[in-house]
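For this view, one protein chain was removed and the others were kept in their places.
This part shows chain A:
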Amino acid sequence: MGELVTTSTTSARPSAEKDSGLGSLEVLAVVLVLLVLARDQLAGLLSGPALQTWATVFVSVLVQAVPFLVFGVVLSAVIAVFVPRGFWAKALPSHPALAVPAAGVAGVILPGCECGSVPIAGSLIRRGVTPAAALAFLLAAPAINPIVLTATVIAFPGQPLMAVARGVASLVVAVSMGWLWLRLGRTEWIRLPHRPDLDDTSKARAFWAACRHDIMHAGGFLVLGAAAAATINVVIPAAWLQSLAGYPVLSVIALATLAVLLSICSEADAFVAASLSQFSLTSRLVFLVVGPMVDLKLISMQAGVFGRRFAWRFAPATFVAAILIGSAFGLVLL
């Protein structure tokens, strides 16, 4: 894998690039041939029921996320390449403290799940949107869009307040995190990769380069997250979880943790919450508020897009904020 060496040099000589190009392509060819040859052995390895279930869940998390990832990447490439730099300055209030709630509410118009919003938030920051506003958008978009709220209404028949509480609590968490970032956040925590290809003279070439980069990049981290989620899905004994349902505080923390570990798409998590019928409504609301904002695949993708120093601070802070605000709304509304 020659490119691993050349990546650390800043002077990219055309010949070196060419060599490394051949290198990774050859490695890829060898890997593919080996995979095809070892296919039966690999399938044999997966013959145990637990491993087979793991493989099914892993593939299904990915298949389900692919459309959202691809559409999110395309939208983010459009933002990065075709939307002029001045646009966001005009579209959002100029004061950052006002831009945060505006960006949070703008999340309503993006009907998708969380995998798509990470690259979009990255593009927004790149195009000059204040990071606090982009982060509020990142947190709000997957949780408060019409598809997700409709799914919540359907999953909890006779309890329309559940969807209301979910929408309001999620928006409050998103805006609070944006404001918290304004107060405590440091720009150097976010390290967006340098991307001169976006300033290519040919817009079409820049567009496709952005798509390629984000698919490989966000997609790779999505694979990591899906593998972790599938492992948790197979390993966690559901009966053990149920024994926590009787304790009010413990059940909130248990379901919040479960939301992080399971990494279910925000359009489907309401149905899972509905089936956790022994848990209190408040703890299930916390499950719905935490899930679209903090989960394994999101942490993995955020670490990839914004840098690890960012993800380490942002994910735990969001987790705590979502639990506190979610519980408060649950106690008042449900």
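Quick note on the criterion: a contact is a pair of C-beta atoms (placed from the backbone, for glycine too) under 8 Å apart; a residue touches a chain by one contact, two chains touch by 3 or more; residues count from 1.
Quick note on the criterion: contacts and distances are computed from a predicted model.
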Which protein name, taken from UniProt, belongs to the chain you can't see among "Cytochrome c biogenesis protein", "TIGR03943 family protein", "Biopolymer transporter ExbD" or "(2Fe-2S)-binding protein"?
"TIGR03943 family protein"
Given A:Thr130, A:Asn233 or A:Ser251, the residue that touches the chain left out of view is A:Asn233
With the missing chain put back, which residues of chain A would touch it? List them for me.
3-4, 6-12, 14, 16-17, 20-25, 27-28, 31-32, 35-36, 39, 42-43, 46, 49-50, 52-53, 55-64, 66-67, 69-71, 74, 151, 155, 157, 191, 193-201, 205-206, 208-209, 211-212, 215-217, 219-221, 223-224, 226-227, 229-230, 233-234, 237-239, 242, 262-265, 267-272, 274-278, 304, 307-308
